[in-house]
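The complex appears here without one of its protein chains, the remainder shown in place.
What follows is chain A.
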Amino acid sequence: MMGQRLVSSLLSRCLYASHRILNPLTRQERKLGLATRISQRFSTLTAIEDPVTPPVEVKYTKLLINGQFVDAASGKTFPTLDPRTGEVIAHVAEGDSVDIDCAVKAARKAFDEGPWPKMTAYERSRILFKFADLIDEHNDELAALESWDNGKPFEQSAKEEVPLLSRTIRYYAGWADKIHGLIVPGDGAHHVQVLREPIGVAGQIIPWNFPLVMFAWKVGPALACGNTVVLKPAEQTPLTALYAAALLHEAGLPDGVLNVVSGFGPTAGSALAGHMEVDKIAFTGSTGAGKIIQELAAKSNLKSVTLELGGKSPFIVMDDANVDQAVELAHSALFHNQGQCCCAGSRTFVHERVYDEFVEKAKARALKRVVGDPFKQGVEQGPQIDEEQFSKILEYITSGIDSGATLVAGGGRAGNKGFYIQPTVFSDVKDEMTIAQEEIFGPVQTILKFKNLNEVIQRANASPYGLAAGVFTNNLNNANTLMRALRVGTVWINCYNLLDAAIPFGGYKMSGIGREKGMDSLNSYLQVKAVITPLENHAWL
């Protein structure tokens, strides 16, 4: 035991030392704002020269209501920006409460009069399967549009997210004809059926960080169950939802079943969440906005609400972990998608026995992260979504430095145009620091040290959030204990960000209500009706 510790300690010291040679900046120097220099020296940023022209054309910019692309009633538009440059990609029709009313009316009619909920489930599934095939055919166009509007690496869009869109749609298409109610036993001579009926018109408000994946998580189960939908995409990323909705109509979706109204939260979003004719509202976004949505539902018609909100998810590295693997996984858990993931592993708890080694390697990994134009091959990190997020993240970085955390990598803007931020790592982070408590939603890793299992359980749970957690250990008992003790909706053990269609996803505590994906999501889009009738001269009960 002692011997092992000694070896481990020597090893980490050795690695530490060798790294000091490569990177001889002191903590003092970094605090003096020299972080920008680090990244330039190690060129984490592939030069952001003239942005690559995205290989796609913007075809759809209007509202999609009742199967038609239409202008907003007010005639208003808003610009959607390229986060690489801050320049306008397109002007998009801006829906407000009038347009939401039109869309809800169309969805209401499509639900109340059909044909969508009156079709057989198999027929609905055939249309959704066709949609999935069309998504595959247009994979690269959708991916290019997604990366252009959002700033995420094109390879990530093309190889992971668009395929996840078609995969999720196929998953729910397959559920359509397998939605079963129960026949339940009565206490007396009664025949009791439980019908699971579509809930009606679903309002869905989705965020900008994974526009197409969020589209799939919301629209897939809602449509498979036979509902109709009014979808409000995020104002930062309105383009791909319109494109995907057009493909869904090409696949044979009847008019009015899916309506897409781009616009802003306080106008379009509020109108949808507070609408008397909307039966259900599903929202993914910030905890603050989630509260408003639930309040609007409460004040209007008590529509049912599911919320998938923020997180401050712990990533726990136990002392038996292979540090190299743990570093890589913790790195991607946080930095994936520019740190703009609700389930980002944003509190990296590392056991004290491997802490020093971990910090050094996490730093090295962050410095190696390739930041640049998302359309360039090999780029791992693009720009943040917009100026507001960009500024907010930089403020958090300042807060981290001010509160005494050690800035070991990054710490500033990358390049001088667009919304790029250096991959940033803080060590010596304490639980009470703002950067350890609030959701930064950016490429800022905060590393905390812990001593034992009980301590880390307590600290990991000491958060208003409960979305996800990562556990890195090969010790079966530790894994099992952590798995049950962490009050979060997803626990990844020796992996992270596995978001298969069949795996339910959602939060404990202020990370939300309900679950997306999997069978569980179907429940959010179904009403349960018990039907009871007496039995005469029954053969059995």
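Quick note on the criterion: a residue touches a chain if its C-beta (ideal position, glycine included) is under 8 Å from a C-beta of that chain, and two chains touch if they have at least 3 such contacts; residues count from 1.
Criterion: contacts and distances are computed from a predicted model.
A.B. asks: Given the options "ATP synthase subunit a", "Aldehyde dehydrogenase 1", "F-actin-capping protein subunit alpha" or "Myb-like domain-containing protein", which would UniProt use as the protein name of the unshown chain?
C.D. replies: Answer from the record: the omitted chain is "Aldehyde dehydrogenase 1".
A.B. asks: Determine which one of A:481, A:494 or A:523 touches the chain that has been left out.
C.D. replies: Only one listed residue reaches the unshown chain, and that is A:481.
A.B. asks: In the whole complex, not just what's shown, which of A:462, A:502 or A:528 touches the removed chain?
C.D. replies: In the complete complex, the chain left out is touched by residue A:502.
A.B. asks: Which residue from A:103, A:173, A:488 or A:526 sits in contact with the chain not drawn here?
C.D. replies: Selected residue, touching the omitted chain: A:173.
A.B. asks: Which chain A residues touch the hidden chain?
C.D. replies: Per the touch rule, chain A residues meeting the hidden chain are 122, 125, 129, 167, 170-171, 173-175, 177-178, 180, 191, 453-454, 476-477, 480-481, 483-485, 501-502, 519, 533-540.
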